[in-house]
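Would you mind keeping the following structure in view while I ask a few things?
Complex shown without one protein chain; remaining protein chains in place.
Up next, chain A:
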């Protein structure tokens, strides 16, 4: 089963959101529209819009309100990707050239800023100040998370707490508020809105940890980049930190980097031997269990069932 099969019942509303996404990047300057639609056409899981819709099922479901949140969150995610590809100097995304590769860095900067402005233009069609307080706080935290990720590069002594804070800001926050805002704009009861936030947060944490595991266990074909790329760039993730419980492995990995030309296949093997991958998988599963438990307060049978299917999908994800 893929994600689209899971979303089947939401198909019509997802179609509405797709149309609105394309409408949102309409520009009187054709090139900026082309650059923005380039990424949009490449597709994606649309997991954030789906979370918004499912969150809405816990209240008085209203696609006319939900679509503003769903479109804005997907646009914010897109704007981040366009800029991230410049940060990472990435040539491809979702199998297509990135905006920065097809045009250049400057066009990517303006396109990302344009998309972000359109996201705010869209979300402000909702006047509830709580929506904006939640979303804007998350955006600032996401930026701080990305800044701190750079600060933490090659910081071998960083704690697990630092890692978890970082992935919360980087990935889990936007998923958490997607669920939360869906419930909020449809007037779901307060405890349910809180439960939705928790679900999105736990799933988001598990999603990022799984991504970090796949960096070591996936093939180059599956990942679209060589295995171990994140670590090669100095990004120290949970499997690495877990492997550091063994001081000999820790020293061996750090020494590889100190040599100036780290042997990545050797490092990946060390991490696998250390049990670091197993530890990371166990922690991801704990987050997924917590996500499932968060759903107990939800009254919508459909959204509960779908959230569980998404949780299962993330658990079984191999790339």
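We adopt the following convention: a residue touches a chain if its C-beta (ideal position, glycine included) is under 8 Å from a C-beta of that chain, and two chains touch if they have at least 3 such contacts; residues count from 1.
Everything that follows uses one rule, which is that contacts and distances are computed from a predicted model.
The chain that is not shown carries the UniProt protein name "Heptaprenyl diphosphate synthase component 1", picked from "Histidine kinase", "Heptaprenyl diphosphate synthase component 1", "RagB/SusD family nutrient uptake outer membrane protein" or "Xanthine dehydrogenase".
Interface note: of A:120, A:165 or A:308, the residue touching the hidden chain in the full complex is A:120. The hidden chain makes contact, of the residues A:39, A:70 or A:135, with A:135. Listed residues A:18, A:148, A:256 or A:312: the one in touch with the omitted chain is A:148.
In the full complex, the hidden chain is touched by chain A at residues 27-29, 31-32, 80, 83, 86-87, 89, 104-107, 109-114, 116-118, 120-121, 124-127, 129, 132-133, 135-137, 139-140, 142-144, 146-148, 150-151.
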